[in-house]
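For this view, one protein chain was removed and the others were kept in their places.
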Amino acid sequence: MQMHDAHRVEIIIEAVMERRLCERLIEAGVTGFTVLPVHAGSGRSGHWEREGQVSKAGGMVAVICLLRPDRVDSLLEAVFPLLERHIGVVSVCEAKVIRSERF
Amino acid sequence: MQMHDAHRVEIIIEAVMERRLCERLIEAGVTGFTVLPVHAGSGRSGHWEREGQVSKAGGMVAVICLLRPDRVDSLLEAVFPLLERHIGVVSVCEAKVIRSERF
Amino acid sequence: MQMHDAHRVEIIIEAVMERRLCERLIEAGVTGFTVLPVHAGSGRSGHWEREGQVSKAGGMVAVICLLRPDRVDSLLEAVFPLLERHIGVVSVCEAKVIRSERF
Amino acid sequence: MLELAADNLTSPMILCFVLGVAAALARSDLSFPEAVAKGMSIYLLFAIGFKGGVSLNEAGIDARLVGAILAGVALSAVFPLVGFRLLALLTSLGPTDRAAIAAHYGSISIVTFVTAVSVLDAGGIAHEGYMVAVAAAMEAPAILTALWLVARGGGTTQTGGSSGHHLREILLNGSIVLLLGAFAIGWITGPDGQREIDAMITAPFKGVLCLFLLDMGLVAGRGLRNARGIIGPGLLAFGVLMPLLGAAIGIAAGAMLGLSPGGVALFAVLSASASYIAVPAAMRVALPEANPSLYLTLSLGITFPFNLVVGIPLYLWAATAFAGG
Amino acid sequence: MLELAADNLTSPMILCFVLGVAAALARSDLSFPEAVAKGMSIYLLFAIGFKGGVSLNEAGIDARLVGAILAGVALSAVFPLVGFRLLALLTSLGPTDRAAIAAHYGSISIVTFVTAVSVLDAGGIAHEGYMVAVAAAMEAPAILTALWLVARGGGTTQTGGSSGHHLREILLNGSIVLLLGAFAIGWITGPDGQREIDAMITAPFKGVLCLFLLDMGLVAGRGLRNARGIIGPGLLAFGVLMPLLGAAIGIAAGAMLGLSPGGVALFAVLSASASYIAVPAAMRVALPEANPSLYLTLSLGITFPFNLVVGIPLYLWAATAFAGG
Partner (left out) sequence: MLELAADNLTSPMILCFVLGVAAALARSDLSFPEAVAKGMSIYLLFAIGFKGGVSLNEAGIDARLVGAILAGVALSAVFPLVGFRLLALLTSLGPTDRAAIAAHYGSISIVTFVTAVSVLDAGGIAHEGYMVAVAAAMEAPAILTALWLVARGGGTTQTGGSSGHHLREILLNGSIVLLLGAFAIGWITGPDGQREIDAMITAPFKGVLCLFLLDMGLVAGRGLRNARGIIGPGLLAFGVLMPLLGAAIGIAAGAMLGLSPGGVALFAVLSASASYIAVPAAMRVALPEANPSLYLTLSLGITFPFNLVVGIPLYLWAATAFAGG
């Protein structure tokens, strides 16, 4: 099957920032992204879990964005101001996608 | 630790298609897959979120399937008929796995 | 944007082992990890889904850990004893991260 | 009639829905977890089904029951044809979108039905308990008609799996199974069974319905916000005319069956209401090319509130006037 | 006895379970969100624990309480030895699978217990409130016996973490803590406390139990569908004989302790029932080599429905006959 080069960007960021991040991504012109719920985590700021929590304060979401390799930089630049001051991690993997016209 | 080549296929597809996709994967002879819930997303067909929803209509799931590199093509061919007419994205990353006898 | 080499380790393991796995990871000195809920899955031990379940017995979680390439081996060695006897899969992808000082 | 409408407008149920829509339009982050929304919907389906079954047990099987179910199936199967045609008059949509939308209006909205039952109960207006079974019977036929409409036009409707597989999936849809299952349990156990679980299915019912309507308002408001510009005047007209047409036909059918005024009103409500849970999911599977924003916005954002606010008192008034109350 | 059984069969509770199994076997997509299932289970554990504590507060501590708890612990610890041996007679399973299955039958199913309490209450049959504490005490010992059985046979049972760590985890299992905690709160606050929250823990109890049984039926039916072919005739026989054996021993023990007929029946139910929440999770941790399909299908798909439908009325009848009612 015909595959095309793409990058898979995964942004794990505080749940309170989800709405702002999504707005930024759309402004940055990505064609799409997907938000996964996160259940628990650990980092330099300690361990947390969502069980029993009502406040959005302690919790993260994972945002996955597939895009053409040449667009990664502009995406990262668009979202960097959000990431800089908030806890979270960003990783980029090389990937292949089918139906490249979608990205 | 001894690692083996594998591919990580990630299929983000409409929740209503989950059952059919799983059946296809099993028919295609994969040894296993894992389904992650999806919370929200954005694409050419707009933005959606699961909060407060009862209908399965608006929503996606993410299916992760690790498999031997030589099996990727047959998997993609098996699931392509489903993907062709439904919204969703497919990406493939190169990966390493332990315990290759499992794939 | 300045990117740094990293590895993305994804451990899909039984939910009952989550606490032990997290303790192991922290002992192994990782700087952080993120736990995603899992909704359903299929493998050699059959198909399962979480819907309607109360017991933790049938269910998995996915743990994502980004770390410097040179630390992957010690992480895998630390968690291997858990994985050996329990169902689950481990995969490692090459990735790039921003803010390498975090890993 | 006016009094009924005013009472309706200031009922906690309608106000909860309005609060939800307003909060979503104002972009408040108020929301219900998906699991809570599903839990409330399970509760409502179970309770309404069970109570319907108990009242059938008390009233005994009635020749009209069979007639009402057959009439419901027929109307559900025929409405999509009407809707398909009406959409061709009012809009320039293609056949697939028209069929998908029309399927929603042939099927029913159980929450609209439940709200109407609450209004009848509050007003002390009797109605046939088996209308719940009629509601369940009306869920699926419209889907089949819509698929037939598309197939007839040369469109493709199946993805993966035979057509029998698909039919079975439609008929074994969770909400149909729960509604009919609870109805059967209510029927078997009768008033004795009801006494055992009454405190859970009757007393808190209206309160849960209020919270569920609040949630539906939030979802509808979010849909309206995202779908701005999608619904032109033609579709908007359809979203109001189709329920009125459906209600009129429903009243005629109900009266011909000899139902009580309350039963006629419920028949009208079922005919007027549009599905937003089972049918959208079925359309995503069978007609993935149809645009979901169209049918979801129309059904949940236009017709549902119209029926809730204007329709229920109107149909009740008409049913009483027509069927003699 | 027959009347009891017939009444039981047509109670909303049993019918809900049957509906769930049927829907799952027919491959309906009806399902409860995981969070809703857990929420209902928290509610049931809290309510039954609290009410047990209140009734202990009212009745005062009784010498029999201590005896019943000790007897419960002893039975829970001994049953796995019986089950282990019985499985060797009936099946060709290896020691690890046999130990894992046997652990489930030494422990208890709180929903079976709760259903039996509902049946007793509906029939106006008195029973000791502290049986809830006995239930909690019987959850864990069986696990330790099973681990001992495997260790004795040279098997490995620990993964990561010392054995003390593991024991602590078993004893601090969420359902034990909630049941005992609610029991303690009910005991401390007594009837005054109950009055404060009675409307929430008593009135809707049976209705919630119905919905929970519906959910359990769905999960059990799904398990049966997936596990077709796994349960041979030997295992099937075990799934019915072991509870009967347990119940007989439980009745004897309860009668020797001088419990009321209702209390004896509950002792029998606890002895006969098999865990499907706490023990499966503990087995996955400690005996990962044991096949979960075996114990889950057996406990939830065979023994649970058997106890629900046949067992409870049978044990109640036997307890009344034996302990004089």
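Chains: A, B, C, D and E, in written order; residue numbering restarts at 1 for each.
Throughout what follows, a residue touches a chain if its C-beta (ideal position, glycine included) is under 8 Å from a C-beta of that chain, and two chains touch if they have at least 3 such contacts.
Computed from a predicted model, the values in this text were never measured in an experiment.
In the entire assembly, the chain absent from the figure touches the shown chains A, D, E. The chain omitted from view is touched by exactly one of E:Phe46, E:Phe238 or E:Tyr295, namely E:Phe46.
Across the entire complex, the residue among E:Ala151, E:Ile197 or E:Leu236 in touch with the chain not shown is E:Ile197. Mapped onto chain A, contacts with the missing chain fall at residues 14, 16-17, 20, 23-24, 45-47, 49-58, 81-82, 85-87. Summarising the interface, chain E meets the missing chain with residues 33-36, 38-39, 42-43, 46, 50, 168-169, 172-175, 177-178, 181-182, 184-185, 188-189, 193, 196-197, 199-201, 203-204. On the side of chain D, the interface with the absent chain consists of residues 10-12, 15-16, 19, 22-23, 26-36, 39, 122, 203-208, 210-211, 214, using the contact rule stated above.
To be clear about the criterion, only the chains that are shown with their structure count from here on.
Taking the mean of C-alpha positions as each chain's centre, the chain lying farthest from the centre of chain B is E.
The centroid of the Cα atoms in chain B and the matching centroid in chain C are 18 Å apart. Looking at chain D, one finds that residues 33-34, 38 touch two or more other chains. Contacts with at least two other chains are made by residues 36-37, 47, 49, 56, 93-94 of chain B.
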